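One chain of protein is taken out of this complex; the other chains stay put.
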Amino acid sequence: MYSFKNDYSEGAHPRILNALVDANLEQSEGYGQDRYTKKAVELLKQKIGLCDIDIHLFSGGTQTNLTALSAFLRPHEAIIAPNTGHILVHETGAIEATGHKIISIEVGNGKINTTDIKVALDTHIDEHMVKPKLVYISNPTEIGSIYTKSELEQISRFCKQKNLYLYIDGARLGSALCSEENDLQLSDLGVLADAFYIGGTKNGALLGEALVICSDLLKEDFRFHMKQKGALMAKGSILGIQFQELFRDNLYFVLAKHANAMANLLKNALSNEGYQFLTHSPTNQLFPVLPNWLIEKLQEKYSFYIWTDVDAEHSAIRLVTSWATKEAAVFAFIKDLKLYITSRVC
Amino acid sequence: MYSFKNDYSEGAHPRILNALVDANLEQSEGYGQDRYTKKAVELLKQKIGLCDIDIHLFSGGTQTNLTALSAFLRPHEAIIAPNTGHILVHETGAIEATGHKIISIEVGNGKINTTDIKVALDTHIDEHMVKPKLVYISNPTEIGSIYTKSELEQISRFCKQKNLYLYIDGARLGSALCSEENDLQLSDLGVLADAFYIGGTKNGALLGEALVICSDLLKEDFRFHMKQKGALMAKGSILGIQFQELFRDNLYFVLAKHANAMANLLKNALSNEGYQFLTHSPTNQLFPVLPNWLIEKLQEKYSFYIWTDVDAEHSAIRLVTSWATKEAAVFAFIKDLKLYITSRVC
Amino acid sequence: MYSFKNDYSEGAHPRILNALVDANLEQSEGYGQDRYTKKAVELLKQKIGLCDIDIHLFSGGTQTNLTALSAFLRPHEAIIAPNTGHILVHETGAIEATGHKIISIEVGNGKINTTDIKVALDTHIDEHMVKPKLVYISNPTEIGSIYTKSELEQISRFCKQKNLYLYIDGARLGSALCSEENDLQLSDLGVLADAFYIGGTKNGALLGEALVICSDLLKEDFRFHMKQKGALMAKGSILGIQFQELFRDNLYFVLAKHANAMANLLKNALSNEGYQFLTHSPTNQLFPVLPNWLIEKLQEKYSFYIWTDVDAEHSAIRLVTSWATKEAAVFAFIKDLKLYITSRVC
Partner (left out) sequence: MYSFKNDYSEGAHPRILNALVDANLEQSEGYGQDRYTKKAVELLKQKIGLCDIDIHLFSGGTQTNLTALSAFLRPHEAIIAPNTGHILVHETGAIEATGHKIISIEVGNGKINTTDIKVALDTHIDEHMVKPKLVYISNPTEIGSIYTKSELEQISRFCKQKNLYLYIDGARLGSALCSEENDLQLSDLGVLADAFYIGGTKNGALLGEALVICSDLLKEDFRFHMKQKGALMAKGSILGIQFQELFRDNLYFVLAKHANAMANLLKNALSNEGYQFLTHSPTNQLFPVLPNWLIEKLQEKYSFYIWTDVDAEHSAIRLVTSWATKEAAVFAFIKDLKLYITSRVC
């Protein structure tokens, strides 16, 4: 059974694994102070186009979010996030466990705008309420949508005006930046966000996320917070080795483009059959609305999540592609899809 | 320059890396629910000799300690630990950050005994003080010493009597269990401790620690705590693959024995030259007391930590060996040592 | 200027203050272990009609909520609360600061029902999300509505079925229990809730809330949690003295009835003039919708909160009465109201 469940089903891209093998028996400094990590940080700074940023490597996304956000905020400060935000829904209260409230903003397409943020500010006015201090967004969002450069500029400008930090969760950042509809560049993020992270786990690495801290206010003593939250890996070089490999040429973007291309094949095939999508996603997650009988047929050969009921006879499913998704598997899926539809009609 | 600084300088044992390569392109379930992790858990249960235990794989030791201890305790409950305990000294307040006080017990040799624990209980008597609820020990301790079976049985019995949990930090458990002076077996730990962990990172793995929960009281909902603390890895299979490889035969113990053997070579050579040790360590960490001039000479070719001053002319250094320590490097060190001593004398 | 801003504008009922004066120079045990506190607990148990409950006295409502809820829950467990809940809106993230997420349920009238709770359970299904464990409600709610006995029985039954705790915030419990529309008794709460508190500060006391813990599961070591959260008062007897005075006869209920009667006078007068109310409140908080010009006139002589805009020309205000509200002041308010309306018409 072929899986379209998520983009962390396989291990690492072979080049990543080769790099790990090559460096395996050399001795390195521990806890991220090795030469590979230094080189990876160097490369990332070049790609982002800024020197005065701090970069720290983590083993996972929830860990990155909880370490960064709890380090950035004072106890009474809160986070504003869209209601679909990963930290709100799928991190088991990791942020609240560090003591901070997240103010949820109801949005339709996974994206927050300055009007939404203003409402949160206007309803938190005195010391009987938490003080909103940081805006959390994801790009792409948890439902596959992406921010345009103009949208992000507006949010960034508004945050600066209101003395709010802007943080971007980039668990699938590669897919956003390589989307056909995207007009943002990695270098824009360094200017627009106070901090953001570049996801490796879902784009070719065995594990690894690179947190980029742009605002000077957020840099001090950051490694203390990492250690306290269990995020400083003893063999930190294995993160450095992977990010070095992903960014020493364009591997990171090549992999993301492949994931998007595979998603596009699926999207076109589903559209051609007349199916709608729950959300407009130009990235590697698709949410087609299918008849339940078809979903059941597809489940015989493919695994994926059923996202939500739509009506008595239809549900939205989630299909995720990745750097490792095989074109042949996509074509097989499309072929089966057409076959099931035709058989049913007859 | 050859490093004796620690046992996480290199990557993974080649067999571990081969196993990762072999499984790399297969699709697996995420978050530790893959077949490799299931198999690894199975193997560990067999080695420990108990079926009704829960085993969870983590990426690092601090993360294991903070997730487990905060999951096990209610807010007012505290931990009793020897003053050298890793959680007290080298985890940046990770445990306190989860809300719990650690009661420090001054000990000479890194090991706590029932008399020490009793003092802590006797001085914490009402609701104006924290309630001691868990005893934390490490085996081997942070200064290389190990607990005998009889010592551990006494502590375990006392803890049960006093309604305390017993938790063993096994970051270097392999070295303890393979020490020539050891009379404990892995299966003893399952009976004596309420929870303990088997360290992989420092004994051949790229990363990975296996937490074993023996007491039924501590098992419920444990994966929620892992997720909340950022400890559930998306690609959890990479932990399962490594522990499967370490325990499908005796690799874990073979590696630990090598580390101990290399330490023994160093120990004998240093003893033969008449040097004393700060602590009695039958494991892979040695703390020889050397003249400062000799330390300076050795530092020209070898890297290691200077642990503490002893007097105006002597310091204790820390030498750590591992599965990856080369016999040739040890012999070279010994040869250089002798050479420096002879040259000085002449 | 007379204030209808809240029910904590004045000090204590004179009988309370007299009781404090009478006991002032006697020596008492500290930290709530004095004879007054014991007697107050005794009296409350009689009024509630249960012996096997634990009662603890606190100095304020937020402190009671944060101490109780953090003591009752494990780190991954969450609270379900209506979106108007005091802990969600007006306690500066006090609950999140203890590490717990609150799942907000959108409700119209301040009251939650079993359908709402079920939705929260159905959308929190695995370890990637918090585990709902406690339902928080207020009676009366923050917008003045009250629960019927039947409604509370349904919630209580559902919570027991689903292994959820039921906690009732009774900051204004007196007003709810003395409402003309109420069919609940203090003794019902002891049976239906796992814990609840009886508010003193807003009903005659200088300060003081009595937390009642009914479920055996929640009782253990509770005084440790109080001390840890700064809630054990050195001169705890001053809380005992007040609750003894409030409950040695029916003073507590007499005071609440007065507050409700004063609210009723206002309510009838406003209704007679044809004004609507934002919510149906049979308790001591009213939310009349008035034309803005009238609000401005009233503000010249009376202070109160403007609750929310209703349309371009109308707003809802909040009028709160208490045990200390003077009938003469209420009549003056009504007289002025009529006067302003007549003047405007002419």
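In this document, chain identifiers A, B and C correspond to the written order of the chains, with residue numbering beginning at 1 in each.
Convention: contacts are C-beta pairs under 8 Å (C-beta built on N, C-alpha and C of every residue); 3 or more make two chains touch, one makes a residue touch a chain.
This one's a predicted model, so the numbers in the text were calculated from it and none came from an experiment.
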- Task: With the full complex in mind, choose from C:H76, C:K202, C:H258 or C:R318 the residue touching the hidden chain.
- Result: C:K202
- Full-complex contact with the absent chain, from C:A94, C:L166 or C:L337: C:A94
- Task: Could you please point out the chain A residues that touch the chain left off the display?
- Result: 31, 70-71, 74-76, 98-99, 127-128, 130-131, 221, 223-228, 232
- Considering the whole complex rather than only what is displayed, give the residues of chain C touching the chain that is not shown. 2-3, 5-6, 8-12, 14, 17, 20-21, 23-30, 59-67, 91-94, 97, 201-202, 206-207, 224, 227-235, 237-238, 324
- Mind pulling the chain B residues that touch the left-out chain? 75-76, 78, 89-93, 96-101, 104, 127-130
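Heads up, the rule we're going with is that only the chains that are shown with their structure count from here on.
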- Item | Central chain of the complex, centres being mean CA coordinates | A
- At the largest C-alpha centroid distance from chain B we find chain C
- Query: How big is the gap, in whole Å, between where the Cα atoms of chain A centre and where those of chain B centre?
  - Reply: 34
- Name the residues of chain A that each touch 2 or more other chains. 91-93, 97
